[in-house]
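The complex appears here without one of its protein chains, the remainder shown in place.
Going by the order they are written in, the chains are A and B; count residues from 1 in each one.
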Amino acid sequence: MATEIKLPRLGQGMESGTIVKWLKSEGDKVEKGEPLYELDTDKVTQEVEADASGVLLKIAISSGEVEVGKTIAVIGEQGEEVATEVEKPADDGAGAQAVGEDAQEEGSAARAREQDREQGRRASSQMNEQVTEIPQPSGDNGGRVKASPLARRIARERGIDLSAVAGTGPDGRVVAEDVERSAASAGPVQLAAPAATEGVEVQQLSSMRKTIARRLTEAWQAPVFQLGITVDMGRALELRKRLVELNAEGSVKPTISDLLTKVCAAALIRHRPVNALYKGDAVELYPTANIGIAVAVPNGLVVPVIPGCERKSIAEIAATRAAVVERARAGKLQQSDLDGGTFTISNLGMFGIERFVAVLNPPQAAILAVGSIEDRVVAVDGRPAVRPRMELTLTCDHRAIDGATGAEFLRDVKAFLEEPGLAL
Amino acid sequence: MAKVEQKGTLSKSDLRDFFREMLLIRRFEEKVEERFRAGELPGFLHVAIGQEAVAVGVCRALEENDIIASTHRAHGHTLAKGTTPNELMAELYGKLEGCSHGYGGSMHLYDIERGNMGANAVVGGGLPAIVGAALAFKFRSEPRVGVAFFGDGATNIGTFHESLNLAQLWNVPAVFVCENNHWAESTPGWQHMPIEDISQRAVAFGMKSIKVDGQDVEAVYKATRRALEHARSGKGPVFLAVNTYRLVGHYIGDPQVYRSKEELEETRATQDPIEHLRTKLELSEDEVEEIDREVREIVDASVEFAKNGTDPKPEDALKNIYA
Partner (left out) sequence: MPELSYREAVRDALSRAMREDEDVFIMGEDIAEMGGSMGVTQGMVDEFGPERVRNTPISEMALAGAAIGAAMQGMRPVAEIMYEDFLTLAAEQIVNQAAKHRYMSGGQLTVPVTFRTQGGAGWSPGAQHAQQLESWFVHIPGLKVVFASTPTDVRGLLWSSIYDDNPVVFFEHRTLYGLKEDVPDELEPIPLGKARTHRQGDDVTVIATGRLVHESLAAAEEAEKEGVSVEVVDPRTLQPLDEEALISSVKKTNRCVVAHEAVTRGGFGAEVAAVIQYGAFDWLDAPVERVGAKFAPLPFAPVMEEFVVPHQADVLAAIYRTVGRTSDGN
């Protein structure tokens, strides 16, 4: 049986060699171990011995560079047939995984180990995508803004508030580029802080304004939709008048806003998905309606919260509302006054604003904008009539609330205002 | 592998067994060369062709609980000490089924259960541990001996001198087997040693030495028995100076440009330990052929076993670092 002589791997890392000259000719007898040809490798020129005994039937490659594993000659018995085209053998079980369509030659098993090495390298790179060797202790930042030292320096030099800058760096850090971008988009006011030009009053943001700015920027990124509805306020105004008449001496007079708060609370309990907070990977539905009332204060806006509105009577809501608004205007709000809100009502009706769209108060999922009560001509039973009408606009975070849900809520708010008994 | 019937005496059947074992090692090593040239074995390898009688002669003389530590040229010792060809070949292929589970390779073959404390890639690196092991045996009054294999090249390094010194000083049960094949890689003995008789090295430490012809497996066996007896009985360590020959290069692929062709041919023709034993036993061609066929089958099967073995996962690299 003919033996194919292949170029051997004579040292680790050897990929190829150059046949310098054959020491035997075709037809010669060869003994195993006899020098067969001279080979030039990186390191040395040496004689290579025959692997088998027999007759040198064919020299497939007479000289030149050859890859390790290629057949260079055939030794066999006198008279054996050898194909003119020396065939490449099929995979002799080199233990390698198949490499595409190519037949596996013995020598190409050098590539097989190369595949193992490739696998090792790949697995190592995959690890790079995960965690570094140094454990990252978990826990929040404790209010510390994550920003690179360079970003901090730029922010410091330009007077930019880092907490208002969105971070795009590693781990959500604010990096120099973010600060630059923020500086550019904010416009000339934020360039080179001192030296204001004549007549321009520069108002540095108070920390309240900074917080407002930051939160509103955050809110702006939420995908929202707005629903508008117009309410006939006839019954509501009557109810209010009656409540004022019945009001005890010295206690707070209930307002339409208080009524609205109570009505919203009832609707929120019936439509829990609207009484919700959006928390990124979850929506939290609350069992109680803690309604925040937007209050304008000198130089700002605060939203104190009236907790548990669904359990309070209108009178109680009014009392709580008055107290907290008083504190707000006096600048004496506690953190507990501001925490825990599940829904916000913003009313600009007293300024004659008919309708507007409020910006979400994150992480709350919805906010109601209330316009002024105006006399309008509308159709009642097919005939024109003058009715007091108020427009409500509900802004919803679409990540938490769908159109139908928001619509059902708003429809109930209108229904309760037009027929208060329904809220019982 | 049959146990030698009565330790100390060698019957014809024992010697035939030795012959088979040596031939198995020879065919194994030839197969390793072949597979290496085919590009299937990573790293670099040193085969023990020509030194089979030392491996078999020494290891067969050991008692069950004696231990060995080997060198970079470890395949012969490892097989002779009881690791199966399957486990050894699988290790050379880097598989989990290998005796070192793919973590060690040719120069770091361990088989702790079978008393093989490991092959060592650092010349002389394993000698101090054998001294320590022998010390432990002494502490515990165990009748065990620690045997270190090393070459003539290793007799120049610090660990050799320190280890023999300490072993003799503390009178521990150790045997130091020096396989003097007259080459330290490419440097011939006369170029690396200022003395001719390597057993003289032991004199410096006051240690007993025994000289033996390493191509005669029976002689090696008997000399080892004497050395073990000496050490085991508490008389102290022994330096076994074994004269042997490397019939191939230092590593697979070594073109041995430093060695004269004539010397190599002459050595191959006259110093083959397997040929010696075959002659001594007067084995017929048929008998040899039958044994050869048997061992070749075992060797071929080990390659199959290895190739079908399990590759370690990349992440396995991070295991076994700490206990």
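Going forward, a contact is a pair of C-beta atoms (placed from the backbone, for glycine too) under 8 Å apart; a residue touches a chain by one contact, two chains touch by 3 or more.
As the structure is a prediction and not an experimental result, all values here were calculated from the model.
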{"item": "Interface partners of the hidden chain - shown chains only, full complex considered", "value": "A, B"}
{"item": "Options B:130, B:145 or B:217, residue touching the unrepresented chain", "value": "B:130"}
{"item": "Contacting the left-out chain in the complete assembly, out of A:2, A:19 or A:147", "value": "A:147"}
{"item": "Per the touch definition above, residue among B:165, B:187 or B:200 touching the missing chain", "value": "B:165"}
{"item": "Of B:42, B:57, B:85 or B:102, the residue in touch with the unshown chain", "value": "B:102"}
{"item": "Where the missing chain touches chain B, by residue", "value": "98-104, 108, 110-113, 117-118, 120, 122, 125-137, 139, 146, 158-159, 162-163, 165-166, 169-170, 319-323"}
{"item": "Residue numbers in chain A that touch the chain omitted from display", "value": "132, 134-137, 141, 144, 146-149, 173"}
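Criterion: only the chains that are shown with their structure count from here on.
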{"item": "Averaged-CA centre spacing for the pair chain B and chain A, given as whole angstrom", "value": "62"}
{"item": "Interfacial residue positions of chain A with respect to chain B in the complex", "value": "6, 8-12, 14, 44, 46-47, 51, 68-69, 93-95, 106-110, 112-113, 116, 119-120, 122-124"}
{"item": "Interfacial residue positions of chain B with respect to chain A in the complex", "value": "34, 36-40, 42-44, 93-94, 251-253, 255, 257, 304, 306-308, 311, 313-315, 317"}
